[in-house]
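All protein chains of the complex are present and in place, except for one that has been dropped.
All chains are identified by letter, namely A and B, in their written order; residue positions are counted from 1 within each chain.
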Amino acid sequence: MIKVSDPVLIIGAGVAGMTAAVELADSGIKTVLVEKLSTTGGNALNLYKAFPTDDCFYCFEGNRWRPGIRKCFYRSALTEQPNIDLRMNSQVEEITGAAGKFSIKLDIGPQYVDPKKCTMCGLCIEKSKAFSLVSPQCQPQAVSFDPEIEDEGTAVAAEKCPTKAINLEAKGTKITINVSDIIIATGYHEMKPVNVDEYGYGTHPNIITQLELAQILDPLGETKGTLLKPSDGKPAKHVMMVQCVGSRDENYYPYCSKICCVYALKHAAILTQEREGVDVSVVYMDIRTYDRHEKYYRDTREAGVEFVRGRVASIEPQKDDSLAIIVYDSLLDKYLKFSVDLFVLSSALEPSPGSSQIIESLGLKSASGFIGATNPETEVVVGNRIYACGSALGPSEVPESVTQARAVVSKILQNRK
Amino acid sequence: MTETDETTGPPVTLIDAIDMSKLDPKFREKIKSMPNGEALAACFACSTCTAACPTANMWKFKPHQLIRMILLGMREEVLSSNEIWLCLTCYECQERCPQKVRVTDIFFDCKNLAAEEGNIPANVLALAKELLTKGQLYTVTADWEREDMGLEPEVPGLSVEAIKRILKDTRTKKLVGGEE
Partner (left out) sequence: MVVKSKLPTYNLYIGCSVPVNYPNYEAAMLKVAQAFDMELIYLEDVACCGSPNLRAFDYMGWMTVNARTLAIADKNGYDIVTPCNGCFASLKDVYHHLKHDDETRTKINKTLKKEGLEFKGTAKPRHFVEALYHDIGIDEIKKKITKPLDGVGIAIHYGCHLLRPADVTEFKPEYLQELVEATGASVVEYPLWKQCCGATVLPVDEDLAIRLARDKLKSMKEAGAVFATVVCPACGNQLDLQQLGLKESYGEIYNLPVLVYPQILGLALGMDDEEVGLGMNRVPANPILDHLSD
């Protein structure tokens, strides 16, 4: 018999994992939230603004009456909710046992910086390159330490830290915990399209992916939100995006990555409406701004974004760093030649690297590499007391991830009545 | 500046690529500013207009392609095309447009721009001349028909002077020129 107090393992502290953790914790259930990186948020942290509200990730409304929206209060809840055991820099090493009493071996990374003590004053960052702030909005609210970078400043930083939050001697540990249920919230990974050689990713600095563009657009990023060419740091004026890079392509991923049309257009909207003198062309096969996101398509057309249905025929780097790109326009049955400063690939969203291992070790179904549902009617149930939510199930937008996380929470609560 | 000319260039099969930098980006704004042109940019090239058109089958540029060409800035090609004059003005395209682009009205705008540049089919120009000189498109040739029906022989109330007067100050006069 499962007791209310039996803990639940959540793998991945992105939008879906955080939602599940907070809502379970609020319902009195202990959760262990395992995140392999040093800050929570997953991919959403790197999106700058996220649709459908165009708010920055950490600024989503905290109101519970707005369904499907991330919550600001998750930030503090993750560290302050006593029912959440947040494990950063950590990974699941092994899962054994059966439904109701899984045994989980965790590889807990060393905690060089204690987030409960760190005030993010920035002193250590001044002293050593090994310390960095992933984002002023990062969660837990603490600087990160990279042990790979060794300089003389690290020891000084540790010594001078006003709150004594730094422990350079910290060691990782391995622990085994018992949990009743497992929630897989491992998200997606944006494919690095190095193999799609017709688009030249990796051969020219001004050929980038959408997530890389999002970071350029982020006011907290290196360029402070100014659209600059990676090649020479000069302003980019002519942007071309190409959709379905590796998606809907039997050579890479047969499925539609679903959200790239919307975020590409979100970026096109930011570029044409919030930046000066930038024009955007979008080369596409189909624009799939499903549901209410059609508004992005309509608005960007109004804003003058040039949509070209067709495919890229050739890319020729020019001496001035620009790219001469010829596109076949299938609606016009003509070839169009553009001069482009920044070529942005809407690359396929693939399963997270650990996804296949989880599928294998737990004997789950695979849906093109993502976690497959046992029954299509209950999408979030992927095994006996094993659940998945968010992009672990396949690319999904933020509100959808939240909804799925809540569905998982609901399933778990129902089992404990 | 760009040095595109210095490269070896695209393969021979692609030599006809339209150089976007040589097109007129202001053309779309021009059309948008003309009567009923506002919704132009809403076009997402679904080609409903072409499907609705009873005669596009015979056209070199289909209606959706003409709208695309306007959006791309292919001013010269659009304004010198026969298609804008072959439009029946039956409004089937405009009526079915899912984005409320006023396709037929936009073709009227194109015809006006074409006419301004002197691109006007001879038979249409002849009508312009007819209006300017005779003040009406049709003139009574068989007044006995009217009398048979118990009507006045002359077209009642029609003033040929008024239209001549007005069109003397507008483009019609410019098109017809001195040869009244």
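Worth a mention:
One rule holds in what follows: a contact is a pair of C-beta atoms (placed from the backbone, for glycine too) under 8 Å apart; a residue touches a chain by one contact, two chains touch by 3 or more.
Just so it is clear, the model here is predicted, and its values are computed rather than measured.
In terms of the touch definition stated at the top, the absent chain reaches B within the entire complex.
With the whole complex as reference, residues 35, 54-55, 58, 82, 85-86, 88-92, 94-95, 102, 104-105, 108-109, 111-112, 115, 120-121, 123-128, 131, 135-141, 145-146, 148-151, 155-160, 162-163, 166-167, 169-172, 175 of subunit B touch the missing chain.
The rule is simple: only the chains that are shown with their structure count from here on.
Subunit A and subunit B have centres, each the mean of its CA atoms, that are 50 Å apart.
Those residues of subunit A whose C-beta lies close enough to touch subunit B in the complex are 287, 297-298, 301-302, 304, 306-307, 309, 313-314, 316, 318-320, 322, 324, 326, 329, 331-332, 334-339. For subunit B in complex with subunit A, the residues that touch the partner chain are 1-4, 6-7, 9-11, 14, 16-21, 28, 41-45, 47, 64-65, 68-69, 71-72, 99.
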